[in-house]
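Contents: one structure, followed by commentary.
Removed from the display is one protein chain of the complex; every other protein chain stays in position.
Let's turn to chain A:
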Amino acid sequence: MASLSFSLAPKAIYQLHDALTCLAKFDDNVAFEAEIDLLRLSVLNLTKTAYSAFVFEADSFFETYSFSRGRGGSSSRAARPDKFSCQMLIKALLSAFKGKSSGRDKDTSVERCEVELQENLDESECRLVIRLICGLGVIKLYKLMYEPVHVQHAIFDRSKITNEWSIEPKYLKEITDHFGPSAEQLDIYSEHGKAVFTSFTMKSSDGKEILRQPIHTSVAIDKRDFDYYLAEDHLHVAIHMKDFKAAIAHAETANTMITARFTRPCRPLQFAYDFEGIRSEFTLMTRGESSGDDAPDSSRAAPVQLSARQTPAPVQISQRSTTSEMKQMPPPRSRSIRPLTGTSTRASQSNTETQRPPPSIESDSLFVPADDDRQWDVPNEEDEGQAEDELGWDATGDQTSIGPGLRDIEPKMAQPTAEEEDEMGIPPTQRMSQLHGLGLFD
């Protein structure tokens, strides 16, 4: 039976809340792991293309921290005897570790937080008890249920990386501000002393709906804006915009440099940063072409990458190299693996965190000073979020004016998507040894 208890200062509670907010962008459940000297919260998304983990150091993050793994029974549950792991709903934790209390109830703001694990093997319900000690003697008590799990981690070998850069997250934030809310993917490469970030969306485009195609945005910043930039020029790696935004949004709150490490396209890329006893890492699967020599125009990124799937060459390369790397790596733990479906399932997810403009007029005052441009926006526009891309009206009623050209594009965009699925969609019966080079876990 494991025993775990720790306590947190208010600042640490907020930091924990920030981390949970960030993790919630990847999936609903968080894996909660306690070891002798650290607590780890991690999330692996459904499609297993993104993994995010926060490690809280026992001696620097917590006020007090104690963990011991007793004997008896529990070894059947946990993979390692020196570790306790379980899974919880992020929403539940978020409501417990609620962020900064509003100014109104300053008297009863949180002063301390104590967390204790009640693992009771005799009873069916095991709980994590969170006690928030607030001002004026108010105590808030949360008992959260958890479920024991085998936690999966993305393996990322930092010693093998060949490309690395580090930058203040605010610069990356500025870049994402230029992207439209519907941008799904982000391509990153460098050339001529510039690092170029390009958004694109892998939407199979219908020729009739040319105006529905998303804006294509690319933002180039000087390499000097980076703390250091040690990455090969013309090497395109593409990741999900949503994951990128989640990582930098949190890194910005941490007020620290964010470092990206990667080897090449179709291998994982990791964003990482450490601050105040917290180690954060985001391991994201990249897509792209193994040799990015002939894509000078960033705007061609999408078709180029798709075509890369059709040629078998890059795949072979990656398989060969993974087998050599395999020798040094621990064998994968036995677990049920979901088929890696690439991004085809993700593509249907709409970006829910669109930067929706706030409702135009908050105050009831009729005569507000004329300053803010947003006050001119139309209120209660339910469809405002979609408005950017959903276009319905055609002034001409004449679709054929540039019809032939559009038809040409249609198969180009649609076909690779289908083929990609064939190639990436591994049937569940496939042997483990064949999976390397495709996912995070090799």
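Please note the rule applied: a contact is a pair of C-beta atoms (placed from the backbone, for glycine too) under 8 Å apart; a residue touches a chain by one contact, two chains touch by 3 or more; residues count from 1.
Criterion: contacts and distances are computed from a predicted model.
With the options "CTLH domain-containing protein", "Protein pelota homolog", "Checkpoint protein" or "Multifunctional methyltransferase subunit trm112" in hand, the undepicted chain maps to the protein name "Checkpoint protein" (source: UniProt). Note that of A:S7, A:T21, A:N163 or A:T253, the residue touching the chain absent from this view is A:N163.
Although one chain is not drawn, its touching partners on chain A can still be listed: residues 158-164, 166, 174-175, 177-178, 180, 190, 193-194, 210-233, 257, 259, 274, 299-300, 361, 365-368, 370, 373, 375-381, 387-396, 398, 401-402, 405-406, 408-409.
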